[in-house]
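A single protein chain has been omitted from the complex, and every remaining protein chain is retained in its original position.
Right, chain A next:
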């Protein structure tokens, strides 16, 4: 059943990619450009494909739930794919409100990227440790993910706004930072490519090393080690010999993955620039030229307004209730808790700046981008780098 469910996830992933093509077609199709507010045929097909993809992923989710006996949101793979699914779900809802195919063209790639990213982590069905054995697992984690996904829609809207509004005829700070944001997305793609490639070739290199407590330990690399662990010794033959060694306090394996992802990102980015012969954002700009800027701004704001209460409920209130039951206290300054608070404070600042200080348009769009970076930081870095009570069995 787990294998069957995985097929549905894969189908959903492909359908999202197909959906992107249709939404792209919807933008490029000039015949209906004059008819406002009525999505053309391409957009309608794109939406149907997206919904079918969403249902397929929902099937994956339900089958996996049945197979494991608990909601599949208990490890990094499960949570991240659920987050991707929520993002698609949030997009579908927002699409029915505003009917903008362009939002699909920006949201679906992000969702697909998130799902692909999550699939790079161990996909086994993990049994629940005692702290997770509670119905609050389903309630807290799903609500939080849905809240974050709705907030992430504002990132897609913000990105559209920036691609459209930032002047690409001259080099400015805005063009630079926009490229940095896009490079971040491209590096994630780089990570997916690198991980998939070496997983397909079954690469494995084992090391003996001395860990931070001064004890001998072993580590298995699944991608070639550019950096090796502290005082490493490669135990496999014919494997790539690391170029550097890290101090014991740094996890060499994770650093190695980051370096590979960035390197792959740079290669992809340079290739793109060479093909496009302009900034990536500049290449995207023509796609956004027919969009109503006020509408995009409104979508971004609206998604924060809708997502903020949901996130508060799932990420703070339900989280506190469960923490009181499982960990004896509703708040303990665990890194994940702190970063949920930071996310919440950030969006609170966003709303105050918008409501009272009149931060609309470009400023608001930049804030939405920063907000998404904070959410991703909490998902990725806090789990993998700053270990705490929430650290999943990721690798």
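Everything that follows uses one rule, which is that a contact is a pair of C-beta atoms (placed from the backbone, for glycine too) under 8 Å apart; a residue touches a chain by one contact, two chains touch by 3 or more; residues count from 1.
Heads up, the rule we're going with is that contacts and distances are computed from a predicted model.
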Name under which UniProt lists the unshown chain, selected from "GMC family oxidoreductase", "Cytochrome c-type biogenesis protein Ccs1/ResB", "Acyl carrier protein" or "Fe-S cluster assembly ATPase SufC": "Cytochrome c-type biogenesis protein Ccs1/ResB"
Residue among A:166, A:306 or A:376 that touches the chain left out of view: A:306
Residue touching the undisplayed chain, where the options are A:295, A:365 or A:379: A:295
Option touching the unshown chain, where A:52, A:139, A:283 or A:317 are the choices: A:317
Residue numbers in chain A that touch the chain omitted from display: 1-2, 67-69, 98, 122, 124-127, 129-131, 133-134, 136, 212, 249, 294-295, 298, 301-302, 305-306, 308-309, 312-313, 317, 320, 324-330, 332-335, 338-339, 341-342, 345-346, 348-349, 352-353, 355-357, 382, 386, 388, 393
